[in-house]
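Below are the structure tokens for one structure; questions will follow.
The complex is shown incomplete by one protein chain, all other protein chains being positioned as in the whole.
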Amino acid sequence: MDSSVFDNNLIRFLFLFGAAGGLVAFFVALSAWLGPKSMNETKAQPFETGMIPKTDARRPFPIKYYLVAIVFIVFDVEVAFLYPWAVEFRNLGAAGFISMMIFLVILLVGLFYAVRKRVFEWK
Amino acid sequence: MSEEKFPEQLAIEKRFPAAVLDWHAQHGDRTLLVERDRILDIARLLKDDLGYNVLLDLTAVDYLPRKPRFEVVYHFMNLSTLVRLRVKAQPDDEHPVVPSLTSLWAIADWYEREVWDLFGVKFDGHPHLKRIMLYEEFKGHPLRKDYPKTKRQPLIGPEN
Amino acid sequence: MNGESKTVVEPYGVERAVPETEAEFRQEEMLLNLGPSHPSMHGIVRIITKLQGELVLDSEVEIGYLHRAFEKSCEATTWNQALIYTDRLNYVSTCINNVGYCLAVEKLLEIQLPPRGQYIRTMLCEVSRIADHLTCVGAAAMELGAFTVFLYMMIAREYCYELIEDYCGARITTNCSRVGGMPFDLSDGWLDKVGWTVGKVRHILKECDILLTYNRIFVDRTKGIGAISKERALQYGFTGPMLRACGVPYDVRKDHPYLIYHQLDWTVPVGHRGDVLDRYLVRMEEMEQSCRILEQCAGKIPGGPVSCDDKQVVLPDKKDTYGNIEGLMNHFKLIMDGHGIRVPAGEVYFSVEAGNGELGFYVVSAPDENSRDGCNGRPWRVRCRPPCLSFVAAMPEMIKGLMVADVVPTFGSINMIGGELDR
Partner (left out) sequence: MSDKRSPTRLVRPDFTDPLRGQVYTTRFDKLLGWARKYSLFQYPFVTACCGMEYMSASAGHYDIDRFGAAFPRFSPRQADVLWVVGTISHKLAPIMKTVYEQMAEPKYVVSFGACASCGGPYDNYATVQGIDTIIPVDIYIAGCPPRPEAVLDGVLKLQQMIQNSKQPWRTTDVIERKPLKA
């Protein structure tokens, strides 16, 4: 079987990325193009279970939300590093395992610090 | 007029001689008709001394053709002896006003707001007496006998 | 609140209060209303909460969105016609409202049902109570994310509805009793269907118990949330499972016995902390007790008539109505307008143990002007004591200092039913 364009990995990845992105773009565009749109005064107001909202949504947020968001991002990125490691876990051998465990321990210390600093309690 | 008086009634008459106007024990429900200005004192007496620690219900009845038109009805219960007592007060017709029991029971707040909303009986001493069931724009008190059943006051929509 | 801040008029004429002065930027509170058409507010209660981030500082409850003029409507109907309005009070356990109203009017008439009628009423009340608790626990669990428990409990509730439907033909608006008697006798096979249903309900209850009671998330979300002390509960006039969860063993079926509850052996479950978890446990145990009552009733039910024999109150059965002239006259006297059941003047308060607590009926009969015999064919005043009004009145106290997410399980645990709350 002669070599087809899909042999090298990059094309394969680009094709996958293009197909996925294209499908999503197609459906969003289709519904945006097809759907009827009608706007009136009440529709422009924010939906607060049918009542006229008392305060505006663009208010200063308490700082607590920011803290929780930051801690979430830290551990989310950590998980992002774990995926490729988990895929290649077998042939990375002991060295790979040790280095990842060090990485995890460092972040664990960060977690305990956050818990000690009572980031997660709201009161 | 039943034959003998109940113990509560004797206790009340000892403290407030002319308070109890009428009493009966029809169908086993012991009822006292008391002076309307004495209600708060009698309720406090019932709650503190006689142990009626539960205000079961507070409502009103409109006997329109009859002269003292309104009757505010209280149902108390003694949780330890499981005995019930009904106390009634008759406010006057044009400006019905009765002392409020919110200082004794927290639930009296909502019961009284409902009686004000549906009957128009005012309760002086009530922290914020405003409508509970109907909307503020509603004029009149629907549970009075002279309010027609189907007189609607819609906020939006036709008047049918 | 921020009156002096400049409002920017956006397109479509919507004004936004834009924070201008330094005080407004510092302002932490936010007024959020968990409004009427919110899924967890059962559509008809509005709680305006003053929030500091996630913390509920203060709140105010607004009800009345389902006020359907129950008391005014009852005054326009005859004694038996008012039953259709009592169905729609606590529409989750309808038989209990019907039976409660009928017992109140029977107390006014001073008549008593034969034993078989009382047994049927007790069984219908207990089936309705199981349906009520299933709906309450299922909906509260769904609002905490346990959707499977909701689906299992809805299936269990279908079995209860089938039982009620076999008896009176309707699932929810049952209209299942009359003043002075019962409309029908039990169809054959109904009693062993009760046994089958109790078995099914117990099986599903055991499954849901395993799913929820030791579930770490459920317990963390409900333990210590929305708690209320015994004294404050009595101040707010709590009754029923809520009061029993606080530790006060007050149950109308035990303390003011009616129907045949005093002849059966069952116990009253009592909690001791008064938080959402205790209410859930009390309701689950109460369902088990109702199953026990149903089994005993199915075993001990006697034969005989189901309605009392007072001809001024109870319709004669069909073969008499078409058979002889007396039956026809009785039927005519009761059905024609202006005749019907003549209740002598008087006032009476009678309460039953409904799904939420003590459902009291204060029924007043006063002769209108042109009534010669001092009786009245229509109720003068039917006041229903709503058990769940006290729980909703105590909501601001229960959710003060909690997180916004805890408002939902607290509201789910008080089992607020709109028809009963706003009447």
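Order of writing sets the chain letters: A, B and C. Residues in each chain are counted from 1.
Definition applied: a contact is a pair of C-beta atoms (placed from the backbone, for glycine too) under 8 Å apart; a residue touches a chain by one contact, two chains touch by 3 or more.
In this text, all values refer to a predicted model and were calculated from it rather than measured experimentally.
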Omitted chain - touching chains that are shown: A, B, C
Per the touch definition above, residue among C:V92, C:L113 or C:I301 touching the missing chain: C:V92
Option touching the unshown chain, where C:R68, C:R232 or C:K333 are the choices: C:R68
Contacts of chain B with the absent chain, listed as residue ranges: 134-135, 142, 147-158, 160
Chain C, residues in touch with the chain not shown (by the definition above): 35-39, 42-44, 64-69, 72-73, 84-85, 87-88, 91-92, 135, 139, 150-151, 154-155, 157-158, 161, 171-173, 418-419, 422
Missing-partner contacts on chain A, residue numbers: 33-40, 42-43, 45, 47, 49-52
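Going forward, only the chains that are shown with their structure count from here on.
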Busiest interface, counted in C-beta pairs: B-C
CA centroid of chain A to CA centroid of chain B, Å: 60
Gap in Å, rounded to a whole number, between the CA centres of chain C and chain B: 24
Multi-chain contact sites of chain B, meaning residues that touch two or more partners: none
Sites on chain B touched by chain C in the complex: 26-29, 31, 53-57, 59, 61-63, 65, 73, 75, 79, 82, 84, 86, 105-107, 109-111, 118, 131-135, 142-143, 149
Complex interface listing, chain C residues touching chain B: 63-64, 67, 69, 71-73, 75-76, 107-108, 110, 232, 234-237, 248, 250, 255-256, 346-349, 351, 358, 360, 362, 364, 366, 369, 380-381, 383, 385, 389-390, 393-394, 422-423
Chain C-facing residues of chain A, complex: 39-41, 44-45, 48-51, 53-56, 58-62, 64-65, 122-123
